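Take a look at the following structure, please.
Missing here is one protein chain; the remaining ones are kept as they sit in the complex.
Moving on to chain A:
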């Protein structure tokens, strides 16, 4: 069982850090359900 099993994840990625889709792929493998994912830009 993944460490995020049964959890819902809201993901705000950073364009100059880790983008949303990359975080989403990680948390999905840990069992979370991604309910929202976006990447923002501050530069």
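In the analysis below, a residue touches a chain if its C-beta (ideal position, glycine included) is under 8 Å from a C-beta of that chain, and two chains touch if they have at least 3 such contacts; residues count from 1.
Criterion: contacts and distances are computed from a predicted model.
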Among "NAD(P)/FAD-dependent oxidoreductase", "Cytochrome d ubiquinol oxidase subunit II", "Amino acid ABC transporter permease" or "Glycine reductase", UniProt-listed name of the chain not shown: "Glycine reductase"
Missing-chain contacts mapped onto chain A: 14-22, 37-43
